[in-house]
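I am attaching a structure below and will ask some questions about it afterwards.
Then we have chain A:
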Amino acid sequence: MNGQYASLLIALPLISAFFVPLIKGLGRKAVMGYLVLITAIQTGIAGWVFSEVYSTGKPIIVMAGGWKPPVGINLYIGHFAALFVLIVAIVSFFMAIFSYKAVTVEPIDKYAMLFLLLMLGATGMIATGDIFNLFVFMEITSITAYALTAYNKTGEAAEASMKYIVLGGIGSSFFLIGVALIYGATGTLNMGHIAQLAGTMNATAAQVGLALVIFGLAVEAELFPLNAWAPDAYQAAPHPITAMFSAFVVKAGLYAMARLIYILQNANGWSDILKLVIALATLTVVVAEFSALRQRDVKRMIAYSSISQVGMIAFALALGTQAGISAGVFHMVNHAIVKALLFLTVGYVGITLGGTKIENFAGLGKRMPLTALTLTIGSLAAVGIPLFNIFWSKVRILLAGVEAGYSWSVALILGASVVEAVYYLRLIHTMWFVGNGERIRENFAIGVIAIFLAALIVVIGIYPNDLWTLVQKAGQDIFNVANYISHVPLMGVGS
Partner candidate 1 sequence: MMNEIAVMLFTPLIAGILAWIINVKGIRETIGVLGALVPFALLVKEYSTVVNNLYNPPTYQLTVSGFNITFKLGTLNWYFAAVASLVGVAMAFGMISTSRNSYDWLFAMMSYTGVLGVFLSWDFVSFFLLWELMTFASFMMVLKRNRHESLKYFVLSVIGAYAMLLAIALIYAKTGALNFDDIRHAMYLDAIMGGMSKSETILIFALFLTAFGVKAGAWPLHVWAPGAYSENDQSYTAFFSGALSKAGAYGFLLLYILMMVKLYYVMGPFHGHLTFAYIIAWIGAITVVVASFLAVLQEDIRKLFAYSSIGQVGYILLAFGVGTWMGFAGGLFHVLSHAVFKGLFWLVTAAIILQTGKTRFEDFGGLAEKMPITFAMSLIAVLSLAGIPPMAGFASKWLIYEAAIQAHMPLVAGAIFLGSALAFAYVVRFLYAVWFGQRPSDLEDVQEAPLPLLIGMAILAIPNVVFGVAPGLVTKYINKVLSYMLFLFGERKVDVSIVTGSYYKLVTPTGTYNALTVTLMLVVGLAIAGLIYIYGAKARRIPVTNTYQSGNPVTEDYNLSIRRNFYRPLAEALEFWLKYSFDRFYERLAGIAEDFADWLREGFYNGNVQAYSWYLAIVLLILALWGVL
Partner candidate 2 sequence: MNALAALGEALVLIGTFFYFLSALGLIRMPDVYNRMQTSTKSATLGSLGVLVGTGLWAVGDGLSWAWFVKATVIAVFLLLTNPISAHALIRAAYKSGIPLWQGSVVDKYREHIEAKASPGAAESESTEEGGEE
Partner candidate 3 sequence: MIGIGVYLALIAIATLLSMYRFMVGPTTPDRLVAVDIMTTITTGLMVLFALYYRRMIFLDVALVYAILAFGGVIAFARYMEGGL
Partner candidate 4 sequence: MEEASNVSRYLYTLIVLFLIWLALTASLDPQELTFGLILSAIVAAITYPIFTTRGLANLHPKRVTYAIAYVPYFLWAMIMANLDVAYRVLHPKKPIRPGVVHCKTVLKTNPGKLSLANSITLTPGTITLDVDGDDYFIHWIWVPDEVLSAKSEEEHVERASENITRPFEKFLKVIFG
């Protein structure tokens, strides 16, 4: 099949979202079933794209309108994008199923639309090869996220959404200034083209532009101290959406940040920015872990944990080495699996037992053993216990970090990880050793997803080889800019 059909990754969620108003009359079940169906098809397409990219070893370049870059916008579905678009689709599929149980607040048709568009936004952010188009997809993602954060229509939800809007608004404004500067200095918006021209940019414009672009994306990527919106949004959003935030929305921001960092590696002030990102990422890990330590709300606790992991990924991606990026991508994948599982199970407990306070988890091992077990596996994985998937990526990140000369950051990150181990242990302990209660029938579909994710965690933990080979290719995709440029079929423009 023609590689251009990868554009269905964008077209399908869009057309499906637009179709929802026409079927809303059929009722909640129909809409939810439709949501599951569409995400399943999207997973299929993403799977096809993935196998195409990994079997040929070459990226798919989707040229919208048939225009060659930089005249037209192109999607660059390389090894990274192919992998992550698949993850986006799979997580969305699972969360669509979860939504069936977890989301009861009306209007459900709007929920379905926003859900699909959140998936679309992240897909686009990951796939696009154009810096302004990245902005557009980033806004699609974040505006959808604003809406979904407030979806429950409680005061807290609106408050969280408002904070997200204000901070996201500032971030995107400065991002756009950065884009304007980069455009002004290069005359182009295509990432490959910009990478080609980065060395010739006016030095101050490049420096300021780079800084602003990274600043804007860092808000989305939840870097300290730009992440203050995140715990609130994670806590307030409907459970499946929180899982999506953590599993891929923030990843899209991280990826975009990494992509632009390396695209602009010939720009003035590049290594300074790298250092700053490293510093912020390290602080992100430390602050988030400490913030989670005494958190009474488990969902919020895991939100903080997610932020800290994200900090670790940002750290890895900003190391400026192939090893660092591969480790970062590895961690992105592992973290997506683990956090999807954690938010799924915590959310499920939340809707079943009426809240996500730590008290709700007492005796969970007896009340909902399957949920408790999978949640435990996820927690152990999050801590970085060996034989669970995150261990491998964490080790890779640490190795790469020390190799790149950031031993003190690594030491701080490890120190903070001790804190993480403590609060997850507290959760596990509460589930298994505190309290009692009636056995509750657990939902079959959610159980299957949870088991699948938990199994994935363990399988990768025991046999990480294949995934590691895979993410190295994906990391290569981000790191090797010359390769990136060579794959973008740039046409000659200008005099």
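How were these picked? Simply put, all candidates are chains of the complex that A comes from, given by their letters.
One rule holds for everything that comes next: a contact is a pair of C-beta atoms (placed from the backbone, for glycine too) under 8 Å apart; a residue touches a chain by one contact, two chains touch by 3 or more; residues count from 1.
Bear in mind that the values here come from a model prediction, so they are computed numbers and not experimental data.
Visitor: Tell me which of 1, 2, 3 or 4 touches chain A in this complex.
Guide: The single touching candidate among 1, 2, 3 or 4 is 1.
Visitor: Which residues of chain A touch candidate 1 in their complex?
Guide: 162-163, 166-167, 170-171, 174, 204, 207-208, 211-212, 215, 218-219, 225-226, 228-229, 231, 269, 272, 276, 280, 287, 290-291, 293-295, 385-387, 392, 395, 398-399, 401-405, 407, 410-411, 414-415, 417-419, 421-422, 425, 429, 433, 463-465, 468-469, 472
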